[in-house]
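The structure's right below; bear with me while I get my questions together.
For this depiction, one protein chain was excluded, whereas all remaining protein chains were kept in their positions.
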Amino acid sequence: MIEKKIIKEHGLTEQEYEKIVELIGREPNLTELGIFSLMWSEHCSYKSSKIHLKKLPTSGENVIQGPGENAGIMDIGDGLAIVFKIESHNHPSFIEPYQGAATGVGGILRDIFTMGARPIALMDSLRFGPLSQAHNKSIMEGVVSGIAGYGNSIGIPTVGGEIYFNKCYSPNPLVNVFCIGLARKEKIFYAKAEGAGNSVLYVGSKTGRDGIHGATMASAEFDEDLEKKRPNVQVGDPFKEKLLLEACLEVMDKDLIVGIQDMGAAGLTCSTSEMASNSGSGIAINLDLVPQREEGMTPYEIMLSESQERMLIVAKRDKVQAVQEIFEKWDLEAIHIGQVTDGDKLKVEANGQEVVNIPVDSIVNLCPVYDRPFERPAYLDKLDQLDSLPLPENLNQTLLDLLTDPTQADKEWVFRQYDHMVQTNTALLPGADASVIRIKGTKKALATTLDGNPLYSYLDPKSGGKIAVAEACRNLSCVGAYPIGVTNCLNFGNPEKPEIMWQFKEIVEGISEACLAFDIPITGGNVSFYNETDGKPIHPTPVLGIVGIIPDLDKSIGPGFIDNGEAIFLLGNNRDEIGGTAYLKSQFQMEKGRPPQIDLEEEKRVQNLCLEAIDDGLLSSAHDISEGGLALCLFECAFLSAKKIGCVVHLSDNIRSDSLLFGETQSRILVTAPSHHLSRILNLAKERGVFAKKIGETGGAKIEIGHQNKTLIDLDVQTAFQAWKQAIPESFKIR
Amino acid sequence: MKFGIVIFPGSNCDYDTFNVLRDVFHMETVFLWHKDHNIKDVDCIILPGGFSYGDYLRSGAIARFSPLMQEVKEFAMKGGLVLGICNGFQVLLELGLLPGAMLRNKNLKFLCQHVHIRIEEKKTPFTKRGEKGQVLRIPIAHFDGNYYDSEEGIETLIENNQIVFRYSEHNGLISDKGNVNGSKESVAGIINKAGNVMGMMPHPERASEAILGSEDGKIIFQSIIDWLA
Amino acid sequence: MKVRVLVSFKDSVLDPQGQTVKNALHTLGYKNISDVRQGKVFEVDITDMSDADIEKIIPEISNKVLANPIIEKFTWEILE
Partner (left out) sequence: MKVRVLVSFKDSVLDPQGQTVKNALHTLGYKNISDVRQGKVFEVDITDMSDADIEKIIPEISNKVLANPIIEKFTWEILE
């Protein structure tokens, strides 16, 4: 008889417990209860998010695998498929920044290579509290070196990412990691356990008492009890993972296995039951055969352990030895721990006794699904009005402040710790709008980007969701890539609070609407709830990872000015939209106002124009206008130009000058072209129904922005560049 | 002419190097597995970058015990050309084929970026296509690239003209600013006394195609090919 | 005064470095080596401080800076 207290400690409600009893027809024993508690945790079951996630569009002609597997898969032609996914590792990184982030990388890599793909790039989306506080600095330092330590060692380039700073992430950071891999279409593998009698093999690291309750922890809000709950955080072993990667890809290449699944959150429990459930079979394992790192581990501990760098393989009966030989070549063991069975049960044996006997379906598929109540948060009523703001006296200074705000400042301090060039495919280095990865043996390249503005999402969740998609696509358009598929990581507070649930619902609807407009399917993602500290939630933070294809890499362009004397064009309209901007936050410490609104049809026209002009070879550079507005965009184009070329720009719009410079109106791209392309570009824009205008010329060592008859900005590129470049390193020098 | 690229379990620039030799230079290139005793009659052995054994103890420390390394040592003793890139350089140091040792980068962080290196010696099989004083732009990607040797060790290197590359500024100036990782004498690459074994921290295979932003690394491969021809 | 602080992973935490060293030693033929654990050692010089204060301060800095109490443990001794 299991006590109520124990049920509660396992994060299950009494109703959930009753349902368990009903499903298995008796009271579970403790090990079985542990199994349910893991698999029915928010993290594994998506019980609060499922009904909303259903609204996301997931189909498309090139989709080979949508949500539901370890990662999404899309056909990219030439017999190749891409496999990609994003995962969060927020809670572990909060507790132990280095190992938390490192094992996050390890986990997402396994999600990719478990499907038969060789990982070709990583990206990271990070959110920290302000660097003025020492503990945020040390969290950031740990997270960045953890990602570097793991990814660099395995030889997967970390080609890009994004970082925002906001006090809502202090001290609860967000660490989302994206990975993309490349597979031959006929060599894709799934988490299948087919064919009764086939062998279940355990490969990789030994099982220890790591992170027992890690998955349930990821579903519990942090509070002052944190100290007591502090679990045993896993330590990553990237070298072991590299061996595992090579060995797994080799057995897959030689067609020796039936199915394979990584042991991530919920370890042995999740991998055995999911593989069986996916194939409508049963599975039986003997825990005495499981390699163990520590003595005296109980069945409960072995089943719930989250030790890293482990995989479960179902091998064809007559191929077990061949599999074992390959693992031996890589100094690993593939150990037979059980077999696939007829029926539908997960049966676990230890010390000659049956310790678990439950239907796989009950743990994998029959967790209750909740339609949690939602309600528009009251805070929104207060945020909408902006009282009239004074115009800054010195706009040059305002611009420098914006440039040196860590959210806008140069991130080289971060990405130079990442090996972003290994595999020799990185055609556009970090710092640009999107990352460009060539596909050897073809003319093509992939472009990838991560995006999600937490401020917009906080102020207007639905727009935030839409803009995240639109902006990610815009980033791809700027390098000449056509968006093809989406993955997303949704980071939120406690879903049991109606306001949080409302934010969630709105954002999912916004994402959905935008994906439909762009006609791009969502192939997977991740939801991270309970990002709260002492009851204070983070801003709702959707992170969109979008992948695009560049048909001909030779035509791709970057954001930096290429040459002196080129024409600068603005594609899209300037509007008076100042709410939710980085400018308000940096200049007035305000997180207020209505964030920019987006017309998805207009957005598409602008992006298509940009893509067409790149394809026609008309453009030299393209950069999208986002945080910091038009002014910041111009400076970035100068900073990212090899020769640090400046420009002179003149604007005539009837808009308040700060709003014109720093407003974040959507659907705008700044492009440059040789002047003799002027009429072709303007004509093309007209034909495509896009407002386009020449606003200036590149050249010189300064950036000058004039408005009507006034000079608003007049700054030396080098001065601004040094300030921008030094901002983050400087904040780490001060201890 | 045949090139052999060594694969340790944690090598990760093995294929990058292979691709450059095969696709850019059209050379016959084979892989050499660390557990084998066979160097397959190659004319030049390259120890590629990566984390041979996770670099857990010290970079390159454990790789030197691989069975293949005994063969590589013999090959080198007989005058065969051996090039160690990044982790390969670290292995050559641990193996004792090259003098000195690597410390952590001076800023205690992993560094991945393009750097400038100046060719100090043209009369080697690895640089004969370049010019003394020529500045190359090539990426580095390492945590332990801060070259160290005792005062006497460094003097010997200088006396015997064994420093092949130095980190520099873009104009070739040797300075603290250009010396990104804090190496003694700004050492980016050295050669043994016999002149057939070279180690360098920068990755020439990452700078051998225009699409990757630099082709300066080709000088090194082309020099080897010329030398062997 | 010189104090030595030894920091290592808690017993239940995986120690990949130690394992790799052990494997290397086995390959070299040192089969009698049944386990290796790798940790860090800090030699800390302290000036002008009473023994009582040292007793107080060393655990403090070990917990805060030298070790990460979530995964590591430490011991210390006064050398001289």
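The chains carry the letters A, B and C, assigned in the order they are written, with residues numbered from 1 in each.
What we mean here is this: a residue touches a chain if its C-beta (ideal position, glycine included) is under 8 Å from a C-beta of that chain, and two chains touch if they have at least 3 such contacts.
Note that the structure is a prediction, hence the values are computed from the model and not measured.
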| Which of these touches the unseen chain: B:2, B:22, B:58 or B:73? | B:58
| note | Of B:16, B:94, B:121 or B:185, the residue that touches the missing chain is B:94
| task | Out of B:38, B:70 or B:150, point to the residue that touches the absent chain in the complete complex. | result | B:150
| task | Extract the touching residues of subunit C with respect to the undisplayed chain. | result | 6, 8, 18, 21, 24-25, 28, 30, 32-49, 57, 61, 64-66
| Residues of subunit B in contact with the chain not shown | 57-58, 61-62, 94, 100-101, 103-104, 106, 108, 148-150, 153
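Criterion: only the chains that are shown with their structure count from here on.
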| message | Just the number, please: Cα centre separation of subunit A and subunit B in whole Å. | response | 36
| query | Which parts of subunit A, given as residue numbers and ranges, touch two or more other chains? | reply | 237, 239-240, 331
| Multi-chain contact residues (two or more partners), subunit B | 53-54, 56
